Structure formats: structure tokens, C-alpha cells
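I have a structure I would like to understand better, so I am pasting it below and will then ask my questions one at a time.
One chain of protein is taken out of this complex; the other chains stay put.
On to chain A.
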Amino acid sequence: MSFLVRLPQLGAGQAWRDAARRLASHRIPADQVEWARFDQPQGLLADRPLPAGTGGHEVRASKDLIALLNSVICHSDEQAMALCYQMLLRHQQDPRAAQNPADRLTHQLHAMDKSVRRDIHKMHAFLRFRELPGSGARRRFAAWFQPQHFITERAATFFAKRFGDMDWTILTPEATITFDCGRLYFAPPPPSRPDLPEDASEALWAVYFQNIFNPARVKIAAMTSEMPRKYWKNLPETRLIPGMLADAERRVEAMRQAMPSVAPERAQRILERLAPDPMPTQPQTLEEAALVARSCARCGLCEAATQTVWGEGDATAPLMIVGEQPGDHEDLQGRPFVGPAGQVLRSQMAAAQVGPVWLTNAVKHFKFQPRGKRRLHQRPNQGEVQHCRWWLDLERRFVQPRLTVALGATAAFAVTGSAAAIRDRRGNVEAAQDGGPVLITWHPSYILRLPDVEAQQARAQLRADLTRAVEILA
């Protein structure tokens, strides 16, 4: 005995699911079921009703499988419904088959699903509303669309969510969807393609479509692969394409022929007004130095880094603390010592009750290596430190600190000129190249890299050194 399931014009998805579940619960083999859509001629297919009631077998389907089948039954292929039922039966024996992309039936269903989803996507994209005359509070629109598969009902929710504050009707060969005051209504399709009134916005849209096209980059294959010709007949803009293409060559040639023209007179006036004041080559104040340093290009670091990170603090302070170079956070914010190492320094400064201070770095640009999503800090080389000393020297000349604290080897090298190992120098007071005492201590980022016990110790040493700096100045 075989069965025939005829799906209705509206609500076909639900009807298929009900029928398939009942058939599968009786374990009716796939070859004993015939599936027909509403529009298939009755003729030879006499109705043969489904088995009564639910059968003895439980019918299971994973969430993914349900989504897949819901989509595939919209496919215009007559086999779609039968293939879906085959898959449902198969899933009862072998639940993994539906997840194996190399399986033949799964592959076939995935391909059909893709085609259906693409068609829905194209309906969302290529449907064009025209405004209808109306006098109510809500504006009224209508559209005609011819999908390839039976997708009208599935595509409707998108429009309901998007065009909530207007009333509209979408007509397709399969159904009529009306959205009226926030509710969706489904009805049988119109007998033929309706005549929709002209819409003035279409002329503006045509202007836009023609002018956003760059005639110097014609790529017709790329256009048709995304906007297949089967959709063209209902799109208002596609009839402009032949003309745009015919004119493209001429427009490009005209561009090429056109010699660079003489600038209009007002251009010169505007550019003169915009021209920046010449930068002083030898800054006379700290502010001036900071300004000029912003566009520093003395070494190659400026191009990779975001910005110059100039020192900050009290410009009259007796104490200057010099770090190595800005890190990731400092580079983004344009301020020194705001990252994790800066936090360590600032907390130790607070503990040591450090008074007014000028905080800066030996090198003013962040040096790094991009690695995945992170920028790995790289130590500046001696050349870069030498280049940047020009700025550090200026800063020191304007701030005139009575004592300098150099954090770590790079800062110590920049201030004292000695590149000797920092381990032996920490806690010592040395002489700066431009005169004045320099107290040498750990760089806080070094402390961050140490294991816990040693970090505790180094942190205490940093605090002790800062305390000593306060005492020296007292």
C-alpha cells in the first residue's frame, strides 16, 4: 500500500512536517510515499489517506536537521519533499549522517538548502516597493517578486520586521502577503502580474545607480554572478546597465584626455590660509618642543607607532623619571605610564610619597612586532635611543631636574651613555651626560615579567630607590 501527501498552497511547511512525522512514526518506507504540491495535476494521483493516528515508533530529529528540512521542502525540485522524508527516516537509524558533509544525501540536501537560502536572500535584496496612493496615517507600498523556490512565506518575516511603520503588500506567483497595521496576512496569489503605479523615487534611484558606477572598473562577470539575469526583469535599475556600459569606454577616455587643469583662484587663498606656521627647528620652550615632537620622523619608529608620547607632569619638578619607551596603552592614549607597568610605577611612587615629578621616556615612539591580535613590545636599539636623545636632552634642558631616576637599561643608557649591565648598577647614583645625578633602578615592566617571589623583592627595591630619591631631594 502506498500513500499520497498533497501539500496545500499556504502552510505547506507545517503540513509536510505533520505528515512526515506521522508516516515516520509508522516507519513507512520512503518508496511507499508520494508527495505532491498544490499545483501538480490531480490526474493519476488519486488521494490515498495517511495511516490513522501516530504509530508506535518515536520520531526524533535534531535541531539542525529540522532547520535543514524546513528549508529544503521549499525547493522547487519535485523530489525535494521525498528527499527530506528519506533523510528523516535515515536520521532515526543513523543520527550522524546529517552531520557528515561527505555523505551523498546530506550533500544533496545541503546544496538544495543553499539554493533556497540564496533565493530568500535575493528576495530580501531585489524586491522593490512602489508607493501606493493613500490617505491613512500609515503609508502604503506594494511589490511584485518572482522567486525561484517556494519561499514567499519564509521571506515575509524579514519584511515585517524591517518595514514596521508602513503597510505593504508583496505579490508573488505563489502567494499574496499583506502587512496591515503590524499584522501579516497570507492569501492566494494574484491571477497575474499586477500593475503597480509609478513611483517618483525610482527616478532618483536611477540617478544614484548611474552615478555611483565607476566607468574605469568594468567587471561584468562580478556583477552577474551576484545579480543573475533571471532577477533583472523586475528590477527598475537593470534596464540602465546597457547604456552605462556603452558609455563607459568614452567616459574613461575623456578622463584620460583631460589635461590637468588650472586650479581655480580661490584654491590658492584657501591653501595659504591652511598652511601651517613653520615649525621652529630649535624649540624655545617645553610646549614648543612637545608640539614639534608630534611630527618627529628622526627614525623609522614613527611610522609604525600611533603617535609621539611626550613626557607629562610638573614641568618645574625637581625630579625626572625616565622610562624606556611607551607601550601598547601609552601608544594608544598618547600618555606615558598608563599601562600595566605604569600602574606598578605609580603605586610604588605613591608608597614612597614621591612629590612633584616629570615622567617621560627615553624613546618617544612605541616599537613593536604585530603578532596575531597583539603588538609585542620590542626593545629600541641603540641607534633609536641616540636619535631620540635629541628630545630627551631638550626636555631635560627645559625641566632642569635636580635628580633623575632612570628606569632600566635603556633609560640608563640614554641618560648616562653607559650600556653596562643594569644588575650591577641598580641603586647607584651616576652622573648624567649633561650633568646632574642619576639614580638607577629597575624598570617596572621587568618586575611584571618576574616570578612572584622575585617580583616582590624587585618591587621593594624599586620602592626603596624611589624613597631614596625623595631623601636626596629633601
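General remarks:
Everything below uses one rule, namely that a contact is a pair of C-beta atoms (placed from the backbone, for glycine too) under 8 Å apart; a residue touches a chain by one contact, two chains touch by 3 or more; residues count from 1.
The working rule: contacts and distances are computed from a predicted model.
Protein name for the hidden chain, per its UniProt entry and selected from "Sugar ABC transporter permease", "NADH-quinone oxidoreductase subunit I", "Xanthine dehydrogenase family protein molybdopterin-binding subunit" or "DNA modification/repair radical SAM protein": "DNA modification/repair radical SAM protein". Only one residue from A:P49, A:P191, A:P278 or A:P370 touches the chain missing from this view: A:P370.
Touch with the chain that is not drawn comes from one residue among A:W35, A:F129 or A:W310, which is A:F129.
Interface note: of A:A187, A:A216 or A:A350, the residue touching the hidden chain in the full complex is A:A216.
In the complete assembly, the contact with the undisplayed chain comes from A:M227, out of A:A36, A:L50, A:M227 or A:V292.
Although one chain is hidden here, its contacts on chain A can still be listed: residues 96, 99-104, 107, 121, 124-131, 139, 141, 143, 158, 160-166, 199, 201-205, 207-223, 226-227, 235, 237, 241, 244-245, 248, 252, 254-256, 258, 260-264, 266-267, 270-271, 274, 294-295, 297, 302-308, 331-334, 370-375.
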